[in-house]
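So the structure is just underneath, and the comments pick up after that.
Missing here: one protein chain of the complex. Every other protein chain is in place.
When the chains are written out, they are named A, B and C in that same order, and each has its own residue count from 1.
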Amino acid sequence: MNSAELYKKWYKEEHASPDLLDKFIYGIPELHREKMKNADFVSSAGCNATAVILALYPLYKEGIVEKTIVEVKVGSSEAGNTVSDSSHHPIRTNCVRSFMPTHHRHTAEIIQELSLNGEAEIHFSATAIDLVRGILATSHVFLKENIDEKKIWQIYRDAYKDEPFIRIVKEQDGLYRYPEPKILFGTNYCDIGFEKDPDSNRLVVISAIDNLMKGASGQAVQAFNIMHGFDEKTSLEFPGLHPI
Amino acid sequence: MNSAELYKKWYKEEHASPDLLDKFIYGIPELHREKMKNADFVSSAGCNATAVILALYPLYKEGIVEKTIVEVKVGSSEAGNTVSDSSHHPIRTNCVRSFMPTHHRHTAEIIQELSLNGEAEIHFSATAIDLVRGILATSHVFLKENIDEKKIWQIYRDAYKDEPFIRIVKEQDGLYRYPEPKILFGTNYCDIGFEKDPDSNRLVVISAIDNLMKGASGQAVQAFNIMHGFDEKTSLEFPGLHPI
Amino acid sequence: MNSAELYKKWYKEEHASPDLLDKFIYGIPELHREKMKNADFVSSAGCNATAVILALYPLYKEGIVEKTIVEVKVGSSEAGNTVSDSSHHPIRTNCVRSFMPTHHRHTAEIIQELSLNGEAEIHFSATAIDLVRGILATSHVFLKENIDEKKIWQIYRDAYKDEPFIRIVKEQDGLYRYPEPKILFGTNYCDIGFEKDPDSNRLVVISAIDNLMKGASGQAVQAFNIMHGFDEKTSLEFPGLHPI
Partner (left out) sequence: MNSAELYKKWYKEEHASPDLLDKFIYGIPELHREKMKNADFVSSAGCNATAVILALYPLYKEGIVEKTIVEVKVGSSEAGNTVSDSSHHPIRTNCVRSFMPTHHRHTAEIIQELSLNGEAEIHFSATAIDLVRGILATSHVFLKENIDEKKIWQIYRDAYKDEPFIRIVKEQDGLYRYPEPKILFGTNYCDIGFEKDPDSNRLVVISAIDNLMKGASGQAVQAFNIMHGFDEKTSLEFPGLHPI
């Protein structure tokens, strides 16, 4: 986060090194690639924040959003490798568990990155499901005006057409009509799809990542490649496994 | 559904027996118990619809809701026992799959039952997860006015204090602070919890059921018991298994 | 176990209370019901041991077995509710893990109970799989002489025909032709099936239990009922859930 004040609000403690805040670039290359090229420090973006920010960035950049309600579904690896009662296999298996229905810390990063045309109104909650890797973010975006799917397509294509790790996924039929983390395990992709509600201004945006890749080490390697002038895709071209 | 016209809107076909519509009571006892006592026909409520309607009924009855965005997470048994490509174990395992992000049929039932003070504005989507039984519904309720949690407690308690199958679940600590379908497998309970966002008028309501029990046959047996004057809990007292 | 000497061999430490050994009845009612009726102390039988002993007891009683190789597949609840690195959900999920391929402690109980006609030769190993509840034991029994399936049927029927919690499962078709722990979650049943290899003296005996019920507390309640003269089935009549 860029602000020591907001850090305190969301993390309930003082920021340890406020003097370093302006030396760090927020670690999502699709938003900050140019700055990363000359940066000495890049922070790692939160996994949930990455899935949501990439899904919504083109819309917020256009200034067409009124507010967004986001529900992310997350696997157990998101909590790290420290054992706890809640990660005990007999307990964690079959679970569909709300944690921090309100005031989740990643909300702060999301608001920071999406406040491109005034402060973004973001309502975020997360649910732990029986999965090891993977995040699916379902964003209910209320648009200021009614916009059709063709226009939405164009906005996403303009924003991401040259991005090596963003794919727009929207099929008429088949099993994978919308993004799914299952086919992204081990990859650095963020898949994004959407569906417009014909009866209202609501646009549902669905985004998927592997939280340990595009949500953590994969994105860090991508940033590292940019900082050092390497091909951005170096060591990140694993296409995934199926079925799994 | 009570209306042949709305049926056609949501199901994209003519209702087969519009003349029977006013003979059937909608099958959620907590809303229609008195009518069921003398009814000859009770319809089975949809499983997703049951989880959502029971979560929101007390709030809509009070007339305090502006609009609600609902995200349900559902297991594979919801799709029935007919085999399909999408239910094939290598495909269905590990999946986090959006289906009908907009225009899900159960929306119609939810709107019908919650339009107690004007037409309810409900935005609904469902995500299939790697689970056999169980539904968790996360409802983001935007209240007309800011109301504190104590008042919300009172509203739920007043509405459900005598209900044998509704439990309000809201703990300060422990593993099961909010409702979870995992501990409801095989039971007829609907567990409901909530958390108020301190920064906005948003109230997150979390409800859980076993889709094959309170979402299907269990609720049908409950209605049957009421119709015939039996103890409403007859054959429905299984308390659940843990861990599972 | 009945012997302090064998206890030391298998558990690698001295028995804490050798003087109590002859006061305890080994806790499987199907083998020791009469003694339990007047017993003050009944020990809890091991979960793996229960699944194997019940599967093999009728054959060893007949004195027709040369030796047996047993492979049990077990869920994570068998390890108890103490958290450990090996029970961490990201690690334990998808695992198929051998533990103690030789010298598993439960072997001692199995040998003790099956040495009805000379010392039983038992080779035992266990594999942890991605399951919370349940044990499936596959016993490869090498018979002294070739015996046909009809005779095997008769032996099992004679041994278990009056047992309330033993079911012989052996179907020509359908999904549940052999025992499976999946349909026993929460029940006190031990299901037993078998298939004779037409080309050798090998008989494969398959047995399933819920390790937390017939393998632990369920069997303890059954023994308690016997000790106190209650109906043996009291509080143990849950028939199971399906699907799950």
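Keep in mind that, in the parts below, a residue touches a chain if its C-beta (ideal position, glycine included) is under 8 Å from a C-beta of that chain, and two chains touch if they have at least 3 such contacts.
No experiment lies behind these values; they were computed from the predicted model shown.
Visitor: So one chain is hidden, and I want to know which residue out of C:Asn2, C:Ser44, C:Gln112 or C:Ser125 touches that hidden chain in the complete assembly.
Guide: Only one of C:Asn2, C:Ser44, C:Gln112 or C:Ser125 touches the chain omitted from view, namely C:Ser125.
Visitor: Out of C:Gly134, C:Gly186 or C:Gly215, which is the one that touches the chain we can't see?
Guide: C:Gly134
Visitor: Quickly run down the residues of chain C that touch the omitted chain.
Guide: 69, 71, 73, 85-86, 90-91, 93-98, 101-103, 123, 125, 127, 129-131, 134, 136, 138, 140, 175, 178, 180-182, 185, 193, 195-200, 202, 204, 206, 208, 243-244
Visitor: Considering the whole complex rather than only what is displayed, give the residues of chain A touching the chain that is not shown.
Guide: These residues of chain A touch the chain that is not shown: 77, 132-133, 185-186, 238, 241, 243-244.
Visitor: Give me the chain B residues in contact with the hidden chain, please.
Guide: For chain B, the residues touching the absent chain are 75-77, 81, 83-85, 87-90, 92-94, 132.
One rule holds for everything that comes next: only the chains that are shown with their structure count from here on.
Visitor: Among all other chains, pick the one whose mean CA position is farthest from the mean CA position of chain C.
Guide: Farthest chain from chain C, going by C-alpha centroids: A.
Visitor: Which one of the chains is closest to the middle, using the mean of its C-alpha atoms?
Guide: Nearest to the common C-alpha centre lies chain B.
Visitor: Quick check for you: after a Cα superposition of chain A on chain C, what is the rotation angle, between 0 and 180°, in steps of 5?
Guide: It works out to 180 degrees.
Visitor: Cα centroid separation between chain B and chain C, in whole Å?
Guide: Those two chain centres are 41 Å apart.
Visitor: When you check chain C against every other chain, which residues touch at least two of them?
Guide: Those would be 77, 132.
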